[in-house]
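Complex shown without one protein chain; remaining protein chains in place.
Order as written gives the chain letters A, B and C; numbering starts at 1 within each chain.
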Amino acid sequence: APVIGLTMPGLNVPYFASYIGAWDAAAKEYGVETIVLDAQWDPAKQASQMEDLIASNVDVIVVVATDTQAIIPSLEKAFNAGIPIVASNAAPDESAYKFLACYAGPDDYQEGVIAAEMMAAALEGKGDVVILEGAPGTHPAVYRQKGFVETIEKIAPEIKVLASQPANWQKAMATSIMENWVLKYPNIDGVFGHDDTLAVGAADAAKAAGITDIVIIGIGGSGEGLAAVKSGDLYGTNLQSPVEDAKLAMEKAVAIANGEEIEDFFYYIPIPKVTMENVDQFEPEW
Amino acid sequence: MIQTTYQETKKTTGLRILMDILKRHGIFVALIALFIVGSLISDVFLSPRNIFNILRQSSIVGIMAIGMTFVLIGGDIDLSVGSTLSLCMVLAIGLQQQGLALSILIVLIVGILAGLLNGLLVGLFKANAFIVTLGTMSIVQAIALIYSKGYHMLGDPESAFSIIGRGMIGPVPIPVIIFIAFSIVFHIILNNSKFGYSVYATGGNAKAAWASGIHTGLTKLLAFALTGFTAAVGALVMSSRLASAQPSAGQGYELDVIAAVILGGISLLGGRGSILRTVVGALFFAVFSNLMILLNVAYPFQLVIKGAIIICAVWADIIGRRALQQ
Amino acid sequence: MVGEYILEMKGISKAFPGVQALKRVDFNLQRGEVHALVGENGAGKSTLVKILSGVYKKDEGDIVLNGKKVDIGTPQIARELGIATIYQELAMVPQLSVAENIFLGRPIFGKFHFINRTAMEEKAKVLLESLGVSIQPSKLVEDLSIGQRQLVEIAKALSLDAKIIVMDEPTSSLSQTETEYLFKVIDRLKSNGISIVYISHRFEEILNVADQISIIRDGNNVGTLSGKSATHEKIIELMVGRRIEEFYVKVNVEYGEPVFCVENLWRKGVFYDINFEVREGEILGITGLVGAGKSEVVRSIFGLDPLDGGKVLFNNKEIFIKSPINARHLGIGFLPETRKEEGLMLPLSVRRNISITILDSLCKWGLINSLNEVQLVEDYVKTLKIKTPTIEEITVNLSGGNQQKVAIAKWLGIMPKLLILDEPTKGIDVGAKSEIYALISELVKNKVGVVLVSSDLDEVMAISDRLIVMHEGVITGYFKTKEVSKINVLSAATGFNNPQTTNFSGTVAR
Partner (left out) sequence: MNFLKLFAKHRVWFILLGILIVTILMSPNFLTVRNISNVLLQTSINGIIALGMTFLLISGDFDLSVGSVMALSAALAIGLQSRGILTACITAVVLGSAFGLLNGFLVTKAKINAFIVTLGTMTMVRGIVLAYTNQRPISGSNSSFLNLSGSSWLGIPIPAFIFFAGVIVSHIILTYNSLGRNCFAIGGNREASIFSGIRVDRYRIIYFTICSFTASIAGIVLASRLNTASPVYGQDTALMVVAAVLLGGTSLAGGSGSVIQTLAGVMIIGVLNNSLNLLNVFSYYQGLIIGIILVVVTILDSYYAKKRKFEAQIVTKRLEFKKELNNGT
């Protein structure tokens, strides 16, 4: 059976915990052996783990990069060692495409775009929004922000971003920041949270302040997020499934290991919009 | 004879007393200064709702800092409180099915046990507190992850449990009431109980305290257990407020908590400090973060200013005290 | 050696927060003389010499060295001017070697600016040999005894080519023999033209060694006597401003029942076969040379150090003291020899230091009654005449003697049945000493049994009722104090005595 190495950025966040669950299930299904390493959010550690995987001569390496730039030298090393690489979950910089077999996973930029489209639609192209960012420097935080801000500028120039602060993926921090914002800006029309946790944190604070007519949009479709959409606390989110994410990466890795030809370079998992109307069709996965 | 000359040279006018207080408590002055600056540059800053916001936001770090005060005065340090916060949070949410009273009880017991473990290692086995609590920090965080399997624990925001973090008595949020109550109770314990005296003595000179018949090991044990307890209470407040728990939610809290205590003016070498000062330290950070958000300062610059202010506030405190001695 | 002053200090003043430590003090030093400074605790002796050595800055006054006015701003400058100081609290780095301590701050360099250890050790050896000691220069200071450390400090002073050496209570931790040895060294230094400022609370020593004696009282220089003309009484009169009629206060008390008794106590490698008994109202002295193991015995009894075997009886019941906590609950108090290490919590206030042993009795409903506490502490401060601005002053700011009184005061509160005092008058002025003796008398009147450990032979012979002499971890003599001569005690202390031949055995027939 082929051996597939996987290096993860950090298993202490719920999304990746769910990812690993799906990964193990898929491995059983395909009958492949896997080595799972956790970089604990340290890019240097991830580089070492890449070396460990190269040394143990796995058939394919699946990389979920802690830092999509810092991983590049390691990708090159693996490429030079003749090991095909599937990038998963976070797409490395363009300059690294030549070292990759393919990318399989969500499109963080596109998620930001979708959130912006939903926001523009909900606010009818006009209003004041605030943004709760993820931890500075992390891939989703960088690209979701980019996707959101660029799209808003393009499609709804009358929407103004009043403030944008990192909440480090922590709900407590999101709640605190939002509590302060509702005082400073009594007329916030919309909130964009880089993920559902932050969005729900903001919704809590808004609710506590007695604000009801506010459009809060998250990303991810976590259990908390979907529940909040159902109850109307969140206007909407888009669902990024860790199960799909892991399965897709596994599927491509197994295909490569079995010597099959890969046609495309980008394989994106679907990121369906979730709103009150369709929320019942989705099951939370993290 | 010497005393009398001292008293003669000291005129006790009202102004002088005021100056004395200001010099002795530079950190209070710094806090007041922050308040004045805040009210000048932001019109919502002094609104009652914002004040309660600040109090609520300071309450979790504040409650935990109260426990940490005992450990630091006793001459030790506890780096594991952040992990204890994480573990107790996932437990508080995860055990909600077991009924309110039982889940709260278990959370408190787990917090105390985590503290007792530290206390046992530091107080009775006499291990270096810094490394040992770094070790338990890793252990307790791992247990939180294993228990939650890394998943986000979701609670029911409508349950009775959420009163702890979300409820109000009149206009006052319950976390603030807990914070104030803890401050008063533990102020009394620190200043007027045998345990409090022993903590000071142990921090002042553990050998001498031992030779005076104080059980220094037991004192340390209790101080750590207390820190575990306050971390558990902090976790109850936080998880109830958020109605959910991320398994690594407490990461980094240890430094916030220790910083709040030290900003209040406790010497890391032990033997000095008070709950009041700790409370001021915790408030200081909350006021600061609040202001930064109200002013919409970009995150990187928030950090730069925060770093500078930490240093300057303590500096002001030191200069005041030195001026007092002249 | 009469004539020019090598050093003149004129009108020196210095204030600390709450205390005017020195008030326009004049002090002159001649070449090649030993000039003693005496005075009560907190009189300002240490402060004066610390100004001389650049540790403190004077508020006013001039220092004239060899006829030239100098400004001694830092310890560095003092050293360059040839003033070396051996501080009351020895200024050594325990983790470094003897040689490195001697050359601390100005090591000898070899090639590539590397420290040349061999050269340093050789030089250190020469220095130490010139003092007549053979301590290995490569040894770590933490492995030396206090006496040895003292000698290393002197070697350090010599290595600076010092013209003035200040010794702040050099003998407070030394025994008789060591002290005598130190005097030989001082003589040698004197004959080389080195001037010595010598601070001590022991009058015998001062009368023995000093050429001039200056008396400091409350920050004033109240007079200088020549060593030959000075007498005990005169010094004391100047020091305390009155005559002390009876220096060694001793009351005769009827002994009661035995309160405390040890049998066959031993600890491997430290002491063996220790037997003695203390009765109510009795003072039992334990003496011997440094290193005889006196402190170790009482420390083990009090539970500070482990014991390997033996029996301890308290009020005729066998007890096991595992820690000072047991001892405190039984009503046993202990004043350790190392005041700074174990006697006091220096960063804490006088109040907290004194009340620490009596928290239980101050507690009401689990809380401490601050009013009672303050009342009690203030009482002790008053009765023991502890000199402190307020009871909230931190003890580190108190002078040595007052610190000692605080350390004793904390044990009075427990109403002890047995009080063990290890070198209670070490570093304490006559006034305070006599107060402490009075205090001991007061205690025995109240039927407290007292164990007094002391290397000061005069003291122990004057105060105690019975006397145990130790040598190398065993008891070499049991004496009734009234019936024994100093010579007998000394020979027992040096191990020439056979315990069997002494007047009585450890446990007295009742």
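A few remarks follow.
FYI, a contact is a pair of C-beta atoms (placed from the backbone, for glycine too) under 8 Å apart; a residue touches a chain by one contact, two chains touch by 3 or more.
Remember, it's a predicted structure, so these values are computed and weren't measured experimentally.
Hidden chain, full complex: it touches shown chains A, B, C. Touching the chain that is not shown, out of B:237, B:262, B:280 or B:293: B:262 (per the contact rule at the top). Within the complete assembly, B:141 is the residue of B:84, B:141, B:198 or B:212 that touches the hidden chain. Checked against the full complex, the candidates C:143, C:161, C:187 or C:233 give a single residue touching the omitted chain, namely C:143. Among C:227, C:291 or C:389, only C:291 touches the chain that is left out of the view.
Considering the full assembly, C:107 is the residue among C:107, C:227, C:331 or C:389 that touches the omitted chain. With the whole complex as reference, residues 8, 11-12, 35-38, 40-41, 43-45, 47-49, 51-52, 55-56, 67-74, 93, 135-138, 141-142, 166 of chain A touch the missing chain. Mapped onto chain C, contacts with the missing chain fall at residues 53, 55, 74-76, 79, 85, 87, 89-96, 100, 104-107, 109, 113-115, 117, 131-135, 142-145, 147-148, 177-178, 181, 269-270, 289-291, 293, 472-473. Seen across the whole complex, the unshown chain contacts chain B at 79, 121, 125-128, 130-132, 134-143, 145-146, 150, 255, 258-259, 262-263, 267-268, 298-311, 314-315, 318.
The rule is simple: only the chains that are shown with their structure count from here on.
Other chains, considered apart from chain A, form one piece (clusters defined by touching). In terms of their C-alpha centroids, the spacing between chain A and chain B amounts to 34 Å.
For this pair, chain B with chain C, the centres built from the Cα atoms lie 42 Å apart. Residues 17-20, 42, 218-219, 302, 304, 323-325, 327-329, 334, 336, 341-348, 352, 355-357, 359-360, 363, 366-368, 370, 387-389, 410 of chain C are the ones that touch chain B when the two sit in their complex. Partner chain B is touched in their complex by these residues of chain A: 11-14, 16-18, 20-21, 133, 136, 162-163, 165-166, 169-172, 175-177, 179-181, 183-184, 197, 200-201, 204, 208-209, 222-224, 227, 286. Residue ranges on chain B touching chain C, taken from their complex, read 1-3, 5-6, 188, 192-194, 197-198, 200-201, 203-205, 207-215, 267, 269-272, 324-326.
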